[in-house]
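Here we show just some of the chains, and they stay where they sit in the whole.
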Amino acid sequence: MTLTTGPVDAYPEVLRALSRTVLYDYDPAFQHFYENVCLKLQKALETKTVPVILQGEPVLGLQAVAASFFNKADIVLNLVSGAYGDGFGEWVRPHCGELLELRTPFNEVIDVEKVRQMLASRPDISVVSICHHDTPSGTINPVAAIGQAVREHGALFVVDAVSSFAGMDIMPEPCCVDMFVTGPNKCMGCPPGLTILGVSERAWKKMHANPTAPRDSVLSILDWEHAWKAGQPFPYTPSVSEINALDAGLDRYLEEGPQAVWTRHDLTARACRAGIKAAGLEIWAAHDSIASPTTTVVRLPQTVTDTDVLEVARRRYGVIFSIGRGETKGRVIRIGHMGPTAQPIYAVAGLAALCGALGELGVDVDAGAACAAALSVIRQ
Amino acid sequence: MTLTTGPVDAYPEVLRALSRTVLYDYDPAFQHFYENVCLKLQKALETKTVPVILQGEPVLGLQAVAASFFNKADIVLNLVSGAYGDGFGEWVRPHCGELLELRTPFNEVIDVEKVRQMLASRPDISVVSICHHDTPSGTINPVAAIGQAVREHGALFVVDAVSSFAGMDIMPEPCCVDMFVTGPNKCMGCPPGLTILGVSERAWKKMHANPTAPRDSVLSILDWEHAWKAGQPFPYTPSVSEINALDAGLDRYLEEGPQAVWTRHDLTARACRAGIKAAGLEIWAAHDSIASPTTTVVRLPQTVTDTDVLEVARRRYGVIFSIGRGETKGRVIRIGHMGPTAQPIYAVAGLAALCGALGELGVDVDAGAACAAALSVIRQ
Amino acid sequence: MTLTTGPVDAYPEVLRALSRTVLYDYDPAFQHFYENVCLKLQKALETKTVPVILQGEPVLGLQAVAASFFNKADIVLNLVSGAYGDGFGEWVRPHCGELLELRTPFNEVIDVEKVRQMLASRPDISVVSICHHDTPSGTINPVAAIGQAVREHGALFVVDAVSSFAGMDIMPEPCCVDMFVTGPNKCMGCPPGLTILGVSERAWKKMHANPTAPRDSVLSILDWEHAWKAGQPFPYTPSVSEINALDAGLDRYLEEGPQAVWTRHDLTARACRAGIKAAGLEIWAAHDSIASPTTTVVRLPQTVTDTDVLEVARRRYGVIFSIGRGETKGRVIRIGHMGPTAQPIYAVAGLAALCGALGELGVDVDAGAACAAALSVIRQ
């Protein structure tokens, strides 16, 4: 039972789609199929433009954005509330003119007012970037409000929504996002191997005008601008089987209904958090209102190590969790609620395994209270 | 029936492996699995070092090699006998000090003596690069002999064996190759999405000493040096499902036996070439001895267009071929013999579809003679 | 390459459906799914009543029909033009009052006029039975005309359409069939393991009135009468994975369009027969007009044995054929054109393998002429 923050296990229909025949990329059947997947993506992202698929997991996407979108004329404000937000700044730095940062403790989220102040103090800021959901912290930044401030300022807005999109209500256009980076391997329940980019018209214009934007490169976004259209060439061979998987993941997402999918992610996370507290444990996030519906980050008692907890949970209960990263490394256990395991019964199973493991390691946790509290949330 | 030069359809066992459970990359079960796949790769490549898997199809691999292996101190001799060899030079050029080229007509292969002469005339050449099998031409360069010359010269040798490895007897070490680039999506019958690199100790040393070799980047090879060992971190999330596929592809390759696999590729290609000639058509390669066992490139009569042939072959016979690329574009049809279709009966089916399509388009071809000639080769 | 008369390889989408989650048979999700599959079957059979699925391959179905449909009051006329028609009589005999037979040589089909004469001479005949397509002979009986005669006589009509349904235009109601036995494992490209029964209202009435019709038995048809309705109990656990496969097979059949499916079966068989004749070989069927669109039965030259031909075709060409059965055993090779291999290119491959094998065994066949003749049919 994989209750991690990704890779997560794929939906059964996605696993079956992975075993579809591998078509030749220039077979007209594949070309039309690829176009169709891109149009479904557009429906899922609710964008005016057709999203771009890059042929590598979102680390490729984030680097491609750093290289394609930014240039030396850019004054960038990177908003940092966790390890991934922090890391994105490092990828952007060599490509931009100046990199400003607004940081917050990693158990808190960015304050919109501080963003407004920063923007007011530096009218030359041309791009603002943020990680929507920093999984190592399990916190959700107020991207809609920040996006509004960025738009008013006249800057462009880059958002990493890799681990939140499709698990909650986050769409690029209502949040004034120009470059929206996500992937199928988290809440969509697909395997890792692709990046999905929602690119606004302003973002396309910026990239076209960018003299340092890569071309003929795996880091190029521009190369893929028209590739979604049947009959247009691919810059290089797309990952056919991953596209097959994405197709099935999109079908599932759209057929179940985004609202229904978000609701079960949220319910699972709420049940999990209630259980954690009832067990006598603590959530990493400073308050419940900023806690993620797709990941619950649990602060570990100081008497145990994260790797011991992982080992016992796996050996005794067959449950796999994630550990922390960056600042939270060694201090937390992360329980993912993504895709197929974003169902409340998995919150109970996760709580049982975590409390069981902690108990075996000598921590005084109330597993019964944890499960009961989770059930009580589920039943409401 | 996909008779292309890749992507080719995957083996059934590979398709099934694609639908394996997606494990978390830090699950010990996955870590040991990944190590095991790398060790199987080592067995397949017969190398002293453990090969590297990069998480993107070989275009990523070739760019990563260009960026990681070369630097401004390098005088590079790029040997060009086709479109891919040509293109590799363009990726290397910005990374090296000087790029020399030795070219041959694209229906011929590189002459070892000319390489020796070139090396003799420029003792400062530090790296030689070549594409072993340029699929747009369907020709096989004499890599073993060239490698010998390169080694004697003291230079390093970079070989693109993407579309030949696992379809014929080509291994890095007997050919003195330091950087051997291939992928699972051709003769191994896996989907596109990974690069396989055979890296000699000299190549590791060179990359370590290379100040411009990327780190913390999807273009980095160095980041992956130790990732194959269980317990070592991955630079970023590997493409789990593609690794699952590669595992099954390797099992099939090693269980069937490399020699047996090469033999059926060769027999299929020989049957196909015999049929092409009996039909009254011409092979692109200047002579049979340099023709590839994994791709047959057929020169098109001038009265038809490649796209018309493709369309009729697909609509009427359900057979998908590849067209040319670069210099051969518009002038040839390419028939792939890779992985699951590297079986002689597919040569007959391919000949039937090609001759059928050409006949329908008014070309005077003898389909019966083509099939009979192929059968005659098969029976021997 | 499996070119047999069944089991044939399944369509890729059917193979994938086989790997769907195994649902509990009383899970409402499964109950609705099962109902839905039965309603799709009804659409495919174009019947007023909902077809019945029995949980075993058609041998179970034929025995269940023998036991459930017939009783000692029945005077049965069994029409025999091949091995399966012959065998059905043996299953019916113990259940009926008297078994009459009208036989024809096994390379011919039943003559409607003789049926009319027989019916006129025995007004007490209550049931007529026939095998529509006897695969060991590869011949198609004129079921529509016979059904008309049977209906006029007032008898009921039992038809085994196992290896013809979904490969040609054969539907129970236009042919006045009361008990129509078929299965998913031939022209529908599904695995063996289920029987499909089209049961007219008259047939239901007859079985209800039959005191010896089994109940609480795997041979019971009556037990399954209402099982298709969600909420109704199953007599015993249905073969969940086979139902999953049937669902996918039906989707494929209905989406491609029955007419299109029949057309490609017919074209493949015509191409195959043309090739056989051009090779210098003979079709078993006395004339082309009665030859099956789903199986081509080839008379073997006396100098070779069927098992030798099979062995060489398999070893050298990777092609699997069927041999004869009953009267045709040892005298023929059977080439199936069913489901995924009912595509003309497989006729060419089959001809190549058969001619190749015969040639290797010393028979003077013209393989080139065979392939050319097939292509010529395909191109028209």
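Order of writing sets the chain letters: A, B and C. Residues in each chain are counted from 1.
Please note the rule applied: a contact is a pair of C-beta atoms (placed from the backbone, for glycine too) under 8 Å apart; a residue touches a chain by one contact, two chains touch by 3 or more.
Note that the structure is predicted; figures quoted are calculated from it, not measured.
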(Q) Assuming the complex is a homo-oligomer with 3 chains given explicitly, what is its full copy count? (A) 4
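Criterion: only the chains that are shown with their structure count from here on.
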(Q) Which chain has its C-alpha centroid farthest away from the centroid of chain B? (A) C
Q) What's the rotation, in steps of 5°, that superposes chain A's Cα atoms on chain C? A) 180
Q) Which chain would you call central, comparing Cα centres to the global Cα centre? A) B
**Q.** Interface composition of copies chain B and chain C: same or different, split at half
**A.** same
Q.
Centroid from C-alpha atoms only, then distance chain A to chain B, rounded to Å. What do you get?
A. 35
Q: Compute the distance, rounded to whole Å, between the mean C-alpha positions of chain B and chain C.
A: 45
Q: For chain B, jot down the residues that touch at least 2 other chains.
A: 19
Q | chain B to chain A touching residues, read off their complex | A | 2, 4, 6-10, 15-16, 18-28, 55-57, 59-60, 63, 90, 185, 191-193, 216-219, 236-242, 245, 314, 320, 322-323
Q) In the complex of these two chains, what residues of chain C are touching chain A? A) 12, 15-17, 19-21
Q | chain B partner contacts - residues on chain C that touch it in the complex | A | 1, 19, 316-319, 343-345, 348-349, 352-353, 355-356, 359-360, 366-372, 374-375, 378-379
